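One chain of protein is taken out of this complex; the other chains stay put.
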Amino acid sequence: MINFVIILFIITLIYLSKVEMVKSYYPLMGLQGLLLFGLALLELHEVDALQLAFILLETLIFKAIFVPLFLLRITRGKIHRHQNSPVKGYYAVFIALVIIVLSFITSHEMHDEFLDVKYFTAATSSILIGLFIAINNRDLVTHLIAYLVIENGIFLLSLALGSELPMFVNAAILLDIFTSVLIMGIFFNKLKDYFQNTDISQLSQLKD
Amino acid sequence: MSLLFNTSLLLSFALFFVPKRMKYLVTLLLQVLLIVSTGTWALDALMGSEVVIVPLGISTWSGEIIMTIDKLSAFFILLLDFVCFAGVLYAGGYLRTSIAKKRDVIISLHFFSLLWLNASMVLVTAMGDGLSFLLAWELMSLTSFILVIFEGQKETTLRTGINYLLQMHLGFALIMFGFLVVKDATGEMSFQALGPYFATHSNTIVFLIFFAGFGIKAGFIPLHTWLPKAHPAAPSHVSGIMSGVMIKMGIYGILRVTSFLSADQELIGSIVLSVGIVSGLVGVILAIMQHDLKRLLAYHSVENIGIIGIGIGMSILGMANQDPALAVLGMAGALLHCVNHALFKSLLFFTTGNIYHATGTVNMDELGGLVHHARATSLAFLVGAIAISGIPPFNGFISEFLIYNGIVVNFTHATFAMSLAGLASLVSLVLIGGLCVYCFTKAFGLTFLGSRRSFHPVTYHRIPWIMIFPLVLLGLAITLIGFFPRLIVEPLAGALTAFGNLEAQSPALLSTSSALQAIGLTNLVFVVAMVVVSSLRAWQQARVVRATGPTWGCGYSAGDFRHQYTPTSYASSLLEVVEPAVVYRKDYPSIAEADIFPEKRSFRTHTSDRVEQSVVITIIDLLIKYLPMAGRAQTGYIHHYLLYPVVFMIVIVLLTHFNYI
Amino acid sequence: MNMPQPYATLPNQGTLPLKELPVLSYSEFFQTVSHLLGLEGHHCVACYGHRTLENIQIICCIADDLHHTIKVFSCLAEGNRLVRLASLAKTHFPMHLFEREIAENFGIEFMYHPWPKPVRYAWNRADKTQVINNYPFYRIDGNELHEVGVGPIHAGVIEPGHFRFLCNGETVLHLEIQLGWQHRGVEALFLEMPSLLQRTILSESIAGDTAVGHSLAFVNLMESLGNITVPEELELERTMALELERIAMHLGDLGNVNIGMAYQLASSVFGTLRTPLINYTQTWCGNRFGKGLNRVGGTHYPFNEELAKKLVTLLDKVEESFSPMSERLFSLPSFLMRAETIGRVTEKQMRLIGAVGMTARAAGIPSDIRQSHPFAAYKRYEIDHQTLEQGDVWARMMLRSLEVKDSIRFVRELAQRSGPATNPSSPIKEMDLKLMPDTFCISLVEGWRGEICHCAITNDRGELAHYKIKDPSFHNWMALALSLRDLEISDFPINNKSYNLSYCGFDL
Partner (left out) sequence: MLALLVILLSCTFFPGVIVKTKALFSGRKGPGIFQPWIDIVRLLKKGSVYSTVSSYVFQTGASVYLASVLVAALFVPFDQHTALISFPGDFVMFAYLLGLGRFFLIISALDVSSGFEGMGANREAFYSMLAEPAFFILMGSLAMFTGYTSFNEIFINLHYQDYFSIIIAIIAAFVLGNLTLVETSRLPIDDPLTHLELTMVHEVMVLDHSGIDLGLIKIANNIKFVLFSTLSANCFIPQTWSLGMQIAVYLIAQAGFAVGIGYFESFRARNKMAMNAQYILSISAISMILIFVIIILNNKI
């Protein structure tokens, strides 16, 4: 089951890489959150109940529900333009694929006992694809999403080490929430300022 | 038999003295003699269990020249004899007008070279000794050079010919260098010496030297640059022979060297595989971008050589990983693809000759609608197009199937690295197949179908039967292999014996042989289905109204040929995806925002080879930049020039004195 | 400047005695047009030739949107020999069609015209050698491009028109639209038709989907020429009919674009919303497209309280399902991907070609006769005016959606305001209509596509001597051609549907 969830997670990464409409990100982000929730549920049955509840809360409530809704809210009816990405869609898919394949190969070559290879692959590809999305796009919201994808990767990375270091997971999640809220707050305020007089003409400025 | 062989070669000099109109017949006769003699040897070698050794009765200072024909050589000899025969047959029709127009000596030289090209290729495959091999190799390059510059009155043709000759000599030098390295280590200059050499020395470097040398002939990317130039310049029968079999001599050389490998196969295999993949993909992509039909076919040679390279590479990897199935199937696929490519590529080049004969152009921008004027040629081209796209029921599918099968069988028990290699070659083979369909629907559709792309009324020359007959011959061979693929298994298995470490009668080939039988059967089933469907259709058609009318143009009655897709348009959707592989230039000032009523303008595109542009041209540019420095030595004073030999001699003496040579 | 103005100034639906119409020399005419079009808020609404006894009089009407006036002037060109005039279109692109039309009808040659091509192959054109099959299409040299010719018979059941795409693969480099496949001769028919009723019906048939718009323009024109003032209730009714037509057509087009995008849900929802609306028109006046509603001087179908109540409930219902559907549509990624930035025509281009109506409004030009030259109830009641700036398929769709909402609101307001129809006035009788003799009159109406312009000239007996019609599509077809530049050819259908221009309105 865990394998399946991880495969699904990687498939969402492929779709994330080729998204052309900002709006298409939200369901994918929600799905990723759900998948992480499932992973945490399946993987972390050794930690004590409180911690588990905390982790599940973070993945389900925060990642799967709050973040997509929040994104949807701040961009409702405003940003739906094509992103002006320098890399065309099919190359983006190709690059994502290359990233995933390379992560597969590197994790295959690592042979580290403390690392769970499955998680490690998903985590690295998530982080790298997040970076790629950030590089490939210029608008604010997409950068936010790229950041969240990287966050998900870090969460997975913590799971990769999770069975050894439950504290590490907790720390990662705390960091996760802290930075997410921080950055989203900043973004939100910025966007609010930006759209004080919401006028679609300003959207074209947002593009570049 | 060797008498026959020698006689035909000696008599070839008589070509210069027979009357002009007899020259072709004499050539044909001598060709038959040549083929009978070499063919007999090859059959002997392939059927028998021993290597056929033919002393030619000619001695040089290094000893008597002896032909050693093993099964691998025999395989290639039979192939090249067949294609050369078809080529010479075809030349009879194709050159008819030229024979009347051109000077006597040019015609003689052409036919003479044609014969000697055949002979030299036979010699190339039969020479084990390094020196005689190199001689034969050189002979092959020279004769083909003469053949290429048949239309030497055009400057571009001459230029291309010289470019070709230069590149061939680069290859020659590399091969010679390879032999010299081996000789330095083992004291012997022959293929046989490679065995002991490889057993004791590093395999990679010498293999790569040979690979580069032979690769220039074969046309692997990035060594392919002569190919798309030389093929369009040469007359069609020559392009057919060159593309069909001459470039296979490069493959032969590589196979020969490969058969002695004993270590480092993993690395070598991956290198060959990557070169094959790149050649295959880039070759077909560039082919799609072409407008000139012959250039298109030339790039397809690169692509097919790439497929052969994939087969060889996978096979070497199979040997390295103790996977006999992959090794056998990959190599068998590569070998069979040599045969198949020789057949359909010469067929396609000959049809191009017919197109040129009928219309005076092979530029797809100006062609179209030929099917109504050259029905037999169009059928031949269609067969060739389906075969080259690797689609059943013709032969191209069989060889690709062998390679596919090798890869997939390997998948069932592959290691991590091998899976990666298999995946890469699987994906590239599939892509090549798809791109081939893309390319040949374009080539066939835009050349033969639709209507002619011309404002002016055009006249068509009738195509004589002599230009159709060789096509039928080749088409039959293509169909035969497609429908009865098992026939080819035994010769293949024979040829595989050249590779000491391949178990030719391996279970893999045997089980594949039954799969091949099933394929042959399926093809027959397809024919039956086709007959059933078409007869039902014919039955229905006889009972209903069949109307004819102009193509539906939405009721607009003044449409013209411009409404058809053009080669550029057909290629453009692909171009967007493969842009990194092609250098693309558009001569078109795009219509500006405020240009509501645009001015007159024109649209032209140029695509060129990214590899050539970025690798070859860069090197040449560097040479052009730095060579003038050497030019300073050319002072124009006689006494300076006299000085140079003296300096040279002193250097030589000094070097020998200090034992550097 | 104390110099007399070289033009007469009229309000919308204003009349002008012919002798007060300034007649300039061509060079003065040229200068005046150049000068006026250079001013802010001026655009040419009509410029056409009118054959007088021995001359051809070219009449030009330039609307001043800021001061709600129309400036009219004319010049004479000799009709009996080949005349060469300097082309205004060379510098003022919107004039190109007017000049082509004059050239086609009267054989006047405009020198240095940038696009000298036939317009509509009228039956009485000057040069009969110009036939539909030798239309001089723009070509790009070289044999690497292919052309795609679509029409005049289209796969959907629509009117005839030929589209010629110059393509490089999937990309369209240039689109040229050749119209003129229907030869109805509407303008001439107006003069030939003897009775007022026939003329009214003819005006309803200029463009079948703009029956209310065109007939309103005609009716307004006749009322001005006949010196008839209509009661306020009638104006209210006419305005409601016009807005209802706008709603219905916009809804239909929203549905059609979605068919083009294969978005089934929206296409069926908008389709089903349109039906009750046009059915309502049927209950009102007996015709789904509002034919028979507009009559000179009165109406056969007075709007009453019952109708008003029905209308309000209907509009409520329409709005109820329209709002969520459009909300959903405009947030559907797969829709936005197809619509946004597709078929973009910039404001600059729209100004260059003189686009009008909603096409122009979708690209940031506030071209709206309801505002600039108010007529009917718009003189008293203000409707919201929407402009968007993107000029792409999305903007045209969005504009329609916004206008539907505005119109619903506006009509509901009017319907509630209209109250009981106290004095339903019947249309004026044929014999009671006395047109002013020797008069020029112009009437502008904002149909759902944009500005409709009807001009008429009467002779000394008070009969129609010349009638001129200009549909908004006259200018806007060029916008469609422009929006295809460097676009994928597969995006043509949604572009075409997002404009939904009129073939017959152009061909006449």
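The first chain written gets the first letter, and so on, giving A, B and C; residue counts start at 1 in each chain.
Following the convention adopted for this analysis, a contact is a pair of C-beta atoms (placed from the backbone, for glycine too) under 8 Å apart; a residue touches a chain by one contact, two chains touch by 3 or more.
The structure presented is a predicted model; accordingly, all values stated were derived computationally and were not measured.
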item: Shown chains touched by the chain that is not drawn here; value: A, B, C
item: Full-complex contact with the absent chain, from B:Gly445, B:Pro464, B:Gly555 or B:Pro598; value: B:Gly445
item: Sole contact to the chain not displayed, among B:Val525, B:Ala558, B:Ala594 or B:Leu623; value: B:Val525
item: Among B:Arg537, B:Arg585, B:His606 or B:His640, residue touching the chain not depicted; value: B:Arg537
item: Contacts of chain C with the absent chain, listed as residue ranges; value: 146-150, 155-156, 167, 169-170, 258-265, 267-268, 272, 332, 334-335, 337-338, 342, 488-493
item: Residues of chain A (touch criterion as defined above) contacting the omitted chain; value: 1, 3-4, 7, 10-11, 14-15, 18, 20, 88-90, 92-94, 96-97, 100-101, 104, 108, 117-118, 121
item: Residues of chain B in contact with the chain not shown; value: 368-369, 371-372, 375, 378, 382, 386, 389-393, 397, 400-401, 404-405, 407-409, 411-416, 419-420, 422-423, 426-427, 430-431, 433-435, 437-438, 440-442, 444-446, 448-451, 511-512, 514-515, 518-519, 521-522, 525-526, 529-530, 532-534, 537, 540-541, 544-553, 561, 563-565, 569-570, 573-574, 576-577
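Criterion: only the chains that are shown with their structure count from here on.
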item: Rounded Å distance, chain B centre to chain C centre (Cα mean); value: 65
item: Between chain A and chain B, centroid-to-centroid distance (C-alpha), Å; value: 50
item: For chain A, residues that touch 2 or more chains besides their own; value: none
item: Sites on chain C at which at least two other chains make contact; value: none
item: Interface residues, chain A side, partner chain C - complex; value: 20-21, 23-24, 76-77, 80-82, 200-201, 204
item: Of chain B, residues touching chain C in the complex; value: 365-366, 453, 553-559, 562-573, 575, 588, 590-591, 593-594, 596-598, 600-605
item: Chain C to chain B touching residues, read off their complex; value: 93, 96, 114-115, 133-134, 138, 140-154, 160, 162, 167-171, 173-174, 346, 348-349, 352-353, 478, 482, 485-486
